[in-house]
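A single protein chain has been removed from this complex, and every other one stays in its place.
To keep things simple, chains are lettered A and B as they appear, and every chain counts its residues starting from 1.
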Amino acid sequence: MTPVALTPHSPYTLGTLQSGPACCVPQPILEIKNLTVRYGDSTALDGVSLDIYKGCITALIGPSGCGKTSFLSSLNRLADLIPAAKISGDVRFNGESIYAPGVDVRRLRTQIGMVFQKANPFPLSIRRNLEMPLKEHGVRHSHELKARVENALQDVGLWDEVKDRLDTPALQLSGGQQQRLCIARALVLKPSVLLMDEPCSALDPISSGVVEDLILRLRGTYTVVIVTHNLAQAKRIANYAAFFWMKERVGKLIEFGQSQQLFEAPVDSLTAAYVSGSRG
Amino acid sequence: MQPVQPLQSVTSAHTDRSLQLTLFIVSLVTASVLGLIVLFIFRETLPALSGPGMLRFVTDESWHPLENQFGMLPMLWGTLASTALAIFLATPLGIGAALFCRYFAPRPIVRPFRALITLLAGISSVVFGFWGLTVLVPLIARFEPPGASLLAASLILTIMILPTVALMSEAAINSVPESYSGGAAALGLSKGATIRQVILPAAKSGIFAAVILATARALGETMAVLMVSGNVVQTPGSLFDPIRTLTANIALEMAYATQFHRSTLFVSGLVLTFVIAALAIAAHRVEHRAGSHHAA
Partner (left out) sequence: MQPDSSVSCAPGLMAAPSVAGSTLLTAQVHAKLSERLFVAAVWLAAALVAASFLWIVADIAFHGFAKLSWSFLTEAPRSSGRKGGISTILVSTLLILAVTVAVAVPLGVGVAVWLSEFSRRSSRTARVINIALDVLAGIPSIVFGLFGNAFFCVFLGLGFSIVSGGLTLACMALPILIRATESGLSAVPHDWRQGAAALGLSKAAALWHVLLPAAAPAITAGLLLGIGRAVAETAALVFTSGYVDRMPESLMDSGRSLAVHIYDLSMNVSGGDQAAYASALVLIGLLIVINAVAIQLSNRFMKSRIQPA
């Protein structure tokens, strides 16, 4: 795969991946205060507070069922789709509360994109998968549509693979290609934050590697929040990491910090046990 | 990255809210069709239901509207007798067909057989009636004239409600968990014994619902019965007596009925509607209970 230059270029100076400080300008883009998510009587997530820093990759780790996905889907209010879900606490995006009355949820979701565990391209052509959301959000000019579709596909490294069959069904692509198309579909709306819910877990190792490279290239241009069960992957790509754990059947944030510190010198003993592989 | 836009805005939520409102109104309008049906039929029955007329449906000797006789009992017996006989015949046949499809049919036959039953369900009642009139009635007449009779009506109804019983029973049988028949096989039960002792008892509420719905369909059937039953108003004394059902009566007399007479026809329509609605709801309940039973 040929490396593709991202435009515009990252305004941040990033350290090397395995070491060094995450971002030079730790400016929060999302501030989460005391976030609690309940489904009916059960509490999925209790009292989580943390900041997501602009341009960085934040990995959410922890065992299944400890509220990571609930956390993620309360950042773009996708939890609204679940009738029984009740959310309290506050999430501020660029300083503005996303749960305030009068917030335009659809505009919020164009600025905070999301990619799911299972690739879910629509049963449309590759081109229409990307064009349709753009048109729905008011992009009309055909040359702008064309340019943005091509840019998004370039960004995810899919352009050379599909440029000759843009009008074939997206469901004919391979699993890895489908997932990259879904990432392109989120990027085509030019969001500032990208939420990813285990984007590699349903892929074979090679496709998974391709998607991981892609996520790394998003850093700086986009703020990425990624749920992953793959600790090695989290270690490789994340600047910040948050460790969730289930306590008395309630999901809790145990530790949050720079990725390197969380993996190499965790403060909490649970974190230490989990990242060393002795628990979870 | 695009420039930060303020999140406060009301424009885009607008389309969904107006769509939701429109669809909600459409739903209410559609559901109110049922209300309209009840309302309008009820409105037309008022002349017959107000005043001293009501009891006459039961007390009058027979049905001679032009001579002011409005006894409906003979036709009620006609309706009930033909429906009961049809259910009596269609239930074992339908269940048998369902079992055949699921357990006994050789593989290449299963699909055509099921398609045949589905097509049977789709055939027009007037076609059944026509076939009954040209084939079945003369056949019966050879043994016992006139041929147009309670028996002919019941046989036509049997063929018409068979698909309902067969298709719904098959669905009920299919919803019995595999483990039940596996458990029975482990006990050394034969196929027939497994079906009788385990499968049918487990599927019985679904099959019961099928029979209820088939009853509703038989009670409401009009044209096919009208064409083969002879339409003589009398309480049937034997299988070979001509009968008239309540539905056939409506179809036969609506064209010229006026005033009180017309109103009485709507009364029988209203009664039928209530009975059939009650049956439909009962079937729904029974089926629903069966569903939750297996899920538990």
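Everything below uses one rule, namely that contacts are C-beta pairs under 8 Å (C-beta built on N, C-alpha and C of every residue); 3 or more make two chains touch, one makes a residue touch a chain.
As the structure is a computational prediction, the values presented were derived from the model and not from experiment.
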Cross-chain touch to the chain not pictured, restricted to B:48, B:227 or B:286, is B:227
Which residue, B:36, B:54 or B:84, contacts the hidden chain when the whole complex is considered? B:36
Among A:74, A:110, A:177 or A:239, choose the residue that contacts the chain missing from this document, as touch is defined above. A:110
Residues of chain B (touch criterion as defined above) contacting the omitted chain: 12, 15-16, 19-20, 22-24, 26-31, 33-37, 40-41, 43-44, 92-97, 99-101, 103-105, 113, 115-120, 122-131, 133-135, 159, 162, 166, 179-180, 183-184, 187-198, 201-202, 213, 216-217, 219-223, 226-227, 247, 250-251, 254-255, 265-266, 269, 272-273, 276-277, 279-281, 284
So which bits of chain A touch the chain we can't see? 76, 78, 81, 83, 105-110, 113-114, 116, 118, 120-124, 128, 132-133, 136-137, 171, 182, 185-186, 189
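Following the convention adopted for this analysis, only the chains that are shown with their structure count from here on.
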If you average the CA atoms of chain A and of chain B, how many Å lie between those two points? 55
In their complex, what parts of chain B are in touch with chain A? 1-2, 4-13
Chain B partner, complex, touching residues on chain A are 8, 93-94, 96, 98, 100, 102-108, 111, 190-192, 221-222
